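Working notes, structure below.
Every protein chain but one is kept in place in this view of the complex.
Showing chain A:
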Amino acid sequence: MLDNLIRTKGREGRRGYTLPKNDVGETDLRKVLPKEALRKEGPRLAEVDEPTVVRHYTNLSRRNWGIDTNFYPLGSCTMKHNPRANEVAANTPAFAGLHPLQPEAQAQGALKVMHELQGFLSEVSGLPAVSLQPLAGAQGELTSILMVKKFFEDNGDDGRTTVLVPSTAHGTNPATASMAGFAAKEIGLDEHGCVDVDELREMVDGTTAALMITNPNTCGVFERNIKEISDVLHEAGAFLYMDGANMNANLGRMRPAEAGVDVMHFNLHKTFSTPHGGGGPGCGAIACSETLAPFRPDPAVERDGDIYSFVRPAGSIGRVAGFHGNFGQMLRAWNYIKMHGPDLRDVTDMAVLNANYVRARLGGTYGVPYDELCKHEVVVQPPKGMKALDIAKGLIDHGYHPPTIYFPLVVKEAMLIEPTETESKETLDDFVGALLELAESNAEELEEAPAHAPTRRLDEARAARQLKARW
């Protein structure tokens, strides 16, 4: 079958970039390297000119939807507008050209950005210590749980073998617990979709290392018993970790420290508007209590008068990244927070307003399993006889990126809608209009959607059965 890959567009000998001339005389590779080390056959790569490269990738981009092109209410992902000022900040030459191993004295501007951002995240969470190093949310989780593990090891408590995870949790939570060497135990929910405190009391014992909670949880509901939950854990000597994926619902309204959270991660690419880039890079900074602070990854940034430096926390779990973390994302988030200051609370207020508005408008036609105040996102179910998948594909034909579907797992045919604060009432009204219209449509016809996207539905089974993952 004919593909449209970059490699099909060139011709042998064509080049897309001109390098500076060699000004020192050529070194013959055959003279400086053993013969068997040299490559015998060159890689089969595209040979294309620059205009072709630009056109190829520009046209590819047009087969993609982003926040810039379409409303993108993907639950749990906080697809808010990405201010371009952040991009200007990250592309500033004196930051972009800075080598990670330049001595601290040569990188004081960068260290100051990191130190200030640590302070901002500390203020937002109420937790005193921060590490910016984790490279993504999932790595922030792993970092947090490894810190918990190291705490118990250093205290000679080797009986802490389990981590509790609510059934609503992101898949990364149990995967993290396993990766850190704990057994993940699932805990059930009460009628609000929140952690069942009675069940928690029964489950928590001397083997419990931590509970991983998401607040608001993945049903968009605030875990109103969070303080009691943390008390139960703390009495048993265990920790409360908070998955901060949903911090867009909490800014200036709830500080995890005051709810008894010991350690949490942020997704700078969600809450603080650094772009998602098609699935990364992100930044999964963590914040923690004084108790866990010594176990943070190496290094953290400290300030002594006007001098900023890297330090290795005393009981550090070690490095989780090759260098200091995704500094470019730190710069973007720092810039975003500076443009908001204490007004960050308005971000949360508008995000929660938008989600509740969508909930109120859809209720009656769509099922709302937890029909009470939601936070920044709402979980709904399609009308009887319809599938979330079909509604999602139908939305594409209306020009909307579908919500997250079939998650959380605890809700049948779940559609998790997170509008974010950067969408107008008109956009929400039109989106709700499309969903209401889809609810009336013929279920069989909807199986043909999308009809107006770059491709129709794909044969996903074939991709796995006849794996072809390269040219």
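Keep this in mind: a contact is a pair of C-beta atoms (placed from the backbone, for glycine too) under 8 Å apart; a residue touches a chain by one contact, two chains touch by 3 or more; residues count from 1.
The rule we apply is simple: contacts and distances are computed from a predicted model.
> So one subunit is absent here. Using its UniProt record, which name fits best from "Bifunctional protein PyrR", "ABC transporter permease", "Probable glycine dehydrogenase (decarboxylating) subunit 1" or "Alpha-D-ribose 1-methylphosphonate 5-phosphate C-P lyase"?
"Probable glycine dehydrogenase (decarboxylating) subunit 1"
> Among A:H81, A:H234 or A:K412, which residue is in touch with the absent chain?
Spelled out, the listed residue whose C-beta touches the missing chain is A:H81.
> Among A:Q139, A:N246, A:T271 or A:Q381, which residue is in contact with the omitted chain in the full complex?
A:Q139
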